[in-house]
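Only one protein chain is missing; all other protein chains are in place.
Chain nomenclature is as follows: A, B, C and D, assigned in order of appearance, with residue numbering initiated at 1 for each chain independently.
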Amino acid sequence: MGKAALKSVWVFHVDSGSCNGCDIEVLDMLTPYYDPERFGIKLVGTPRHADALLVTGPMTRQCRRGVQKVYEAMPPKPRIVVAVGSCASSGGIFYDGYPIYRSKDRFGRDRLRSGGVEEVLPVDMYIPGCPPSPEAILFGVAQLLGLKEKKMKGEYYTDKETEFKLPQYPIEERIRLSLRESLKKVIGYFDRDRVLEDFMEIAGEANRAENPKEKLHALVTGYFLQEKDSRLKFSMKFLENEYWRLKDDYENKYVALVETHVQ
Amino acid sequence: MEDVKISYTESLISWKRPDLRVGVPVTVKYPLVPTEKPPEYRGKPHIDPNVCIGCGACVRACPADALTAEWDLENGLKSIVSNPARCIRCGRCEEACPTGAMKLTLEFELATPNKEDLVEVVEHHLTKCKKCGDYTEFTERQVEKAFQILPKEIVDANALGEKMQLCRECRMEESVKILAAQGRIIGDPLLLPPQHAKGGEK
Amino acid sequence: MVIYLLELSLSLFVLGAISGLVVEYKSVMRLSSTFATLASLALIALIVEAYGHLPIKGELLGTPIMIDGLSLVFLAIIGVVGLADAIYTFNYMDKYEKLGKAWVFALAYNAFLASMVLLVTTSHLVWFVFWWEIMTFSAFVLVIWEEKDSLWAGAQYYITMHLTSTLPLLLAMAIGYSVVGSFDGMGFADIAAHIGTLSPGLVKLLYASFLLAFMAKSGMVPLHFWIPSAYASAPSNISTLLSGVMEKMAVYGLVRATFDILKPTVAFGYLVAILGVVTLVVGTLYALKQTNAKRLLAYHSVGQMGYIWLGVAIGITFMKNPDPTLAFIGTLGLAAGLFHALNHALFKGSLFLSAGAVEYAAGTQDLNKVSGLYKIMPWTGVFALLASLGISGVPLFNGFVSKWMIYEAGYYSKNFWFVLGAILALLISAVTLASFIKFYNSAFGGEPNELTSKAKEVPGSMLIGQGILSILCLVIGVFPVVALAIVTLPVGKGVITAGVLGLSFNSIYFSPVLLAIVLGVLFIAFLLFLPARAKETAKPWDCGSTLFPEETYRLRASDYYRPYEKRIGAFYAFGDFFGDLGTEVINRTIAAYVWIGKYFVRTAEIPRVTVENVDDLRDGVTLHLDDALIMPIVRFVKVVGIISKTAVVLVLIVAVAVLAALIW
Amino acid sequence: MVTKECLAEFEDKFKGEIREKKFLTPTQILYLVDKKDLPDMAYYLQYHPEFDESYYVMGIGSDERQLAGKFAYAPVINMLDGSGKRENFYVILKARLDKDNPEFPSVAQKLPAALWAEREVRDLLGFKPLDHPDLRRLITPEDWPEGVYPLRKDHAYNASPAGELQDGYKKAPEDTSTVPIGPYHMALDEPAHFRLFVKGEEIVDVDYRGFYSHRGIEKIGEGRLTYNQIFYIAERICGICGFQHSSAYAMAVENIAGVEIPARAQYIRTILLEIERIHSHLLWAGVACHLVGFDTGFMYAWRIREEPVMWLAERLTGNRKTYGMNIVGGVRRDFLDYRKTEILDKMKQLKKDVEKLYNIAVSSDILIKRAKDVGVLPYKVAKDYGVVGPTARASGRNIDVRRDHKVFAYKDVDFDVPVYKDGDVLARLLVRLDEVLQSISIIEQAVDQMPEGDIFTPIGKLPPYQEALGYTEAHRGEVIHYVLTGTNNKVYRWKVRAPTYNNLAAVPEMLKGYRVADAPLIIASIDPCYACTERVQIVDVKTGKVKALNEAEFNDLSIKASEEL
Partner (left out) sequence: MMKTMSISVLGIIVGVVLVAILPPFLDGIARKVKARIQYRVGPPILQTYYDLQKLFGLPSLRPTENKWFRVAPYLALASAFSAAFLLPYGKWVPVKFSGDIVVFFYVLAMVSVAIIIGAFSTQNAHSNIGGHREMMMVLSVEPILGVALGIFAFKAGTLSLSAIPLKVPASFSTVLAYLLLIYAAYAESGFVPFDIAEAETEIAGGVLVEYSGRLLGVLEYAILAKRLVLLWLLSTFLTIPILRGIALTGVVGGIVVLAVQLILVLVAYPLIAALEATNARYRIDQAVALNTRIFLLSLVVLAVAAVGW
């Protein structure tokens, strides 16, 4: 495969039983926003014309023969295989289902998470993601073309080498955790940390004051003036109430606990 | 109040794709210029080794077994192994993580010719059982964290400080003793986040 | 010398004919085809000898002989196709061994060829008709060779010939007699000399009767329905002769009659042209639909005869035109027609031989059932391809040159109708191509299936037969001068006397040699520059499916061009209607023949025997003690019966006609 | 409540067979019945005169030997009143089957819609449908050993026994050649194998082998995952209608738990469902253009899908496809205000773009020529096969789960359900484009009306061994999930019926008589999602025929009409 191949790679797309999320993303990559044709990449309709296979899916038993046939139908050179998506890279969430093909009796729980396309074909490029966004696929393809260097490298940490520091927050950890948990109800897991951070900042300030309850209320009101988003306001309000509820609750519980213990 | 940092929502609103082209060819410039995903993106999960306590809540939450816990009871090691090759980016690990060590980053450029590159391991040392000398199933950090969470009063009241340092069998024995003595179960699940409670149960 | 060669050739044919005396089947076949081969070689020698000494007049067995340019063209056709066919027959007839009756074949085959030789060399109308009838009858005997299904086809052929060919010729003979007044004096030239004395009505009748006779023989459209079944059911070597040679006799007759006996008139030209165009369209479009190899070829014979007639028609219409350009166009047209006749003999002969080879090897004519023969019969494949490209009019093959001349003549005539004819001819040329892509590819393309994987390449003699014709297709395609030297004889020096003769085919005109050089050099250059490095084999790409029935993974012959055929479905519906009508008429006629024949002649009441195995023979003819001895007699009686039956009917018809004429 | 009198007649008619009647939810009725009259009951319900749009939804097979000592087979009928006068409801006819000899009279002999369902239970559970017209293997891989039934509880979820390759294909009819479309063919994004038996280019018969993407999802859900994790595998049943599946599953579980999820969560789900519908329909429109070689149409549709829709989804949920938004009791991420404005902005932009796409599609002469009168599916066949979604609506079926069963926030918004009567590919195209516009309007309304409040109601343990259905109207039609809870946060039986499952069975009917060139378009016109369906395989066209008398004539007419063009 000469230099020209880097300027022109024709790909054939093979689905080995994927949920078609990846398939659509592969197709999506061909559309105006990503346009791999500018690197000479073209989707072709028959493996005979293809230099590379984009394989998606966890390699079901039913697909296995077909995928092998596709591979054999490609010209003997260069036969690049790209595993697109987590399923193709490792079997994905389906890795140990009964219709999934596995060579030998590998279970797919090893560190490499063996499974997927590599059970059948030699893979030249893994593009994990569920589904990998078109940019991610482009990145993989760009690597094949030599336009980009790979970014990932294995990471190995042990607790002895890293410095462990329990983060300190202005409020009690258990209350923080409870608030964090109940915040899921209000604003969802994604935004909760930032909201909680804001709240803790306020709460910390309030806790230093003489009358934390009033101070906190005042600060939250101030936050209301500054913040435009109704949901953040709503959750801030919720946090304020919840905070005091938990505190009180704990006091009561603790008192009860101590009492019973004393008994 | 007077800080100048942009508020959370403003930072989200102001985000723009860096490589967008304006005009007729709408094709983005990526991969010729770097790009980034929106802040809401769920990318490759990453364990912050400085914060991870090795509780394994993420492992239990993971539907795809992209996260596994490897136990080496001989050497007292527990490794949380993450492999984004299997990851489905559901974010349940992030949701479950009690310390915020597990985060889905904005990283999407995972492609690699070698799957070794994707493996991420965080190794933890286990505590030793005070009673029998075997390794317990708690990591050192886990114990430390537990003490941070639990109010001192409760720890003292239930002698949890002792119990945390025991292996499962020994703890069972202890519990049975106490149960027999008091006729009730100690510890309030309300005070522990459920995930953590699950993590502790194992 | 020339006459001597003719005598030699004929005596070799006679030797071949009587070689049936050797009883053993295979020996008879070998012997008779060897004699036929030698006779054909003698014919070719005759052509070489006669070239440049034309015209040659002489006498043979008391009949007047004249060999001119026109005869030479057709002698060449007989010689070349006869040669190839005779070599082919050497082994081919082994297929029919269990039918026996080798002596009949030897007799009929040689008589067939010999009669045609005599037909084109005689200069006497009576002998012309006589040899015409011998040819017709021997062809009939050969057509019904397989007996079973071919009997009906043979009957259609023979009775159609009676009514539309023999009868008009007899009529023409009668008119000729009425002009000249003696049988001896009925040479072509004599009649032509006296033609002026005829009443215009009779002249028209003469035109009509000649036209009808030759139309029927060459299968012009309303009278073409006998061709497909006759050609398809005859043995392939016979189909070759029927299509390659016998049909051309009609062209010979047409040209001879029009130019030597009658006068080429514009109206007659138009009539011939319309017939030609209609025939080429109908025949070829019907051929497009066929899936039986030989029926397909037979319909193409019809279509290609249309081309020839169109060419001849241009000649008839314009040759006598005072405008020298148009006269030249006419000459070009006639030359093209004759050239196409020669070419058609070559490629169609080769194709029928190939079809025969396919049938010989795979045992079927059905193109749906064969596939992948290229792998098994590479030589047959190559020859079939060459001939297919020839008939399709692909450049560098002979068909292209003659077709191109016809288009040229048509286009340059600047006459709307002839331009239209040329356009239709161009269209039909594409249809021919399509049809032969189907013929070639469904038989030779793809991978062998269950049926064909057992087949073997045919014996060498058959390959030689095909090879001679196919390679000639290519040779003439690249060096048309070779053939043009002969086909322009009648235009220049023979019967046709045209003033302008600018047919120098090398510089201002199409030069296939140049094209061949350009194409060949480029082709070889590409091959050398970028050699195909296809080393690894692979299975056909079946979309990755499992347990796939590979055998059905190809287009079947019946599937080709369906959308197109559907598009012109109205045409087919129309054609089918008339086809059915014609078949109905001829079937009724046959029934009438049989009925009348039965009434008059009761001697030939021999039960029809289907000879599949020995038991069949016994069923039919249990009385006879010795099959081998008796069967020839049975067959002989049968033949005599047919002759006498048909003769009676013919006589009756003639009598009625004469009666009617008298009353009128 | 369900209109009583309609069912009274049914109950009366089959008095002897009905053992028990149970309301799973107010609109889901479970009858425990004897297996003897199952076909008659199903037939009665599907062709109920008053519920004229009723259809057979699915057949649930389950191994309830641990619960009741028997297998269970349960056809589900969606009782729909086309006039909209009565409340619509689902009927589950659950029959218990013998544990040693799980035979039952086949419903498929009366309702072709049940053809696949019964082949499925045969493959996966080893049931024996008696008198089933075509019992070839449907779901399990071709090399799956006979006699091993993966969905039985004694089969480990990850056991994959090896077996011999078995030929379950139809023989090619005489005088035809075979043209395979797939498993790997440009026209199919996913593996599926259509064997077209053609004369020339005309398709005379079709064999279908699908289930290349059968990944054993239900079994993984019952085996490895907890009920909260199933969302993520449900989402990966299909990369396009993932959220539909996860919502339907959520709905089923929430029905079992008996909770009403917060209104805000319902609105968020609705918006996301509609976003998904938009991107799917645009995707489909693009693919349809691509299949007829109209690449600019393809690029246009995918461009407007990419920029407003996919990038919007990415910002709303963190991923372009698999949203990961559902959880039992609500959703996981909230729509902050800026997200709401973003939605409205993008919808405004999209509306313009879609209208332009509409114009491009309708003004492309050749595209219309290619789509008109091609792949006609008559109303009758659509009903017989229980065809759902836009495919059904293009054939004149006035069905839409969103409207008929008032799921999520659809009860609060106004929208039309476009219905076309032609039943050809063009009608399907137009239905989808209309639906995109409707979806935009739904999203705009939902964003406007979105209430404040929580997004999630926590649910503790699920009650064991309870069952319920959950359903949504996916882009391809009704998605329906059946859940039977187990102990330990696990699900005992989870059954998914994706819309393509019903639609695909009707595809061979649509293909016959058209040309090879039309095949990709016709196959694509139902917007097939093999990944969805395959949790399952072969349509027999010949044997599975229950046709209206004049259907053949109808087909002929439509073929002719298409030729005229």
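In the analysis below, contacts are C-beta pairs under 8 Å (C-beta built on N, C-alpha and C of every residue); 3 or more make two chains touch, one makes a residue touch a chain.
Predicted model, so just to flag it, every value in this text is computed and none were measured.
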Report task. From the touch rule at the top of the page, work out which displayed chains the omitted chain touches. Result -> A, B, C, D
Report task. May I ask which residue of C:L555, C:I586 or C:V649 touches the chain that does not appear here? Result -> C:L555
Report summary line: Considering the complete complex, of C:K57, C:K98, C:K204 or C:K414, the missing chain is touched by C:K414
Query raised in the report: Contacts of subunit D with the missing chain: which residues?
Result: 177-180, 185-187, 198, 201, 289-297, 299-300, 303, 364, 366-367, 369-370, 515-520, 563, 565
Report task. Spell out the interface residues on subunit A facing the chain that's missing from view. Result -> 1-2, 4-5, 7-8, 10, 32, 35, 37-38, 40, 42, 44-46, 48-49, 51, 73-78
Report task. Quickly run down the residues of subunit C that touch the omitted chain. Result -> 371-372, 374-375, 385, 389, 392-395, 400, 404, 407-408, 411-412, 414, 416, 419-420, 422-424, 426-427, 429-431, 433-434, 437-438, 440-441, 444-447, 507-511, 514-515, 518-520, 522-523, 526-527, 530, 532-543, 550, 553-555, 559-561, 563-564, 566-568
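Note that only the chains that are shown with their structure count from here on.
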**Report entry** Pair sharing more residue contacts (C-beta pairs) when A-C is set against B-D
**Finding:** B-D
Report summary line: Per the C-alpha centroid definition, the whole-Å distance linking subunit B and subunit D comes out as 38
Report summary line: Between the Cα centroids of subunit A and subunit B the separation in whole angstrom comes to 14
**Report entry** Separation of mean Cα positions, subunit D and subunit C [Å, integer]
**Finding:** 64
Query raised in the report: So which bits of subunit B are touching at least two other chains?
Result: 9, 26, 37, 40, 63-64, 88-89, 91, 95
Query - Set of subunit C residues in contact with two or more other chains - result: 542, 544-546
Query raised in the report: Given the complex with subunit C, which residues does subunit D contribute to the contact?
Result: 142, 165, 167, 169, 171-172, 175-185, 191, 193, 195, 198-202, 515, 563
**Report entry** Contact footprint of subunit A on subunit D as seen in their complex
**Finding:** 140-144, 150, 155, 157-160, 183-186, 189-191, 211-217, 219-220, 224, 232-233, 236-240, 242, 283, 287, 298-299, 302-303, 305-307, 310, 314, 318-322, 330-338, 452, 454-458, 529-531, 534
Query raised in the report: For the complex, which residues does subunit A have touching subunit D?
Result: 12-25, 27-28, 30-33, 43-47, 57-58, 60-63, 66, 70, 92-94, 96-102, 107, 130-131, 133, 184-191, 228-232, 234
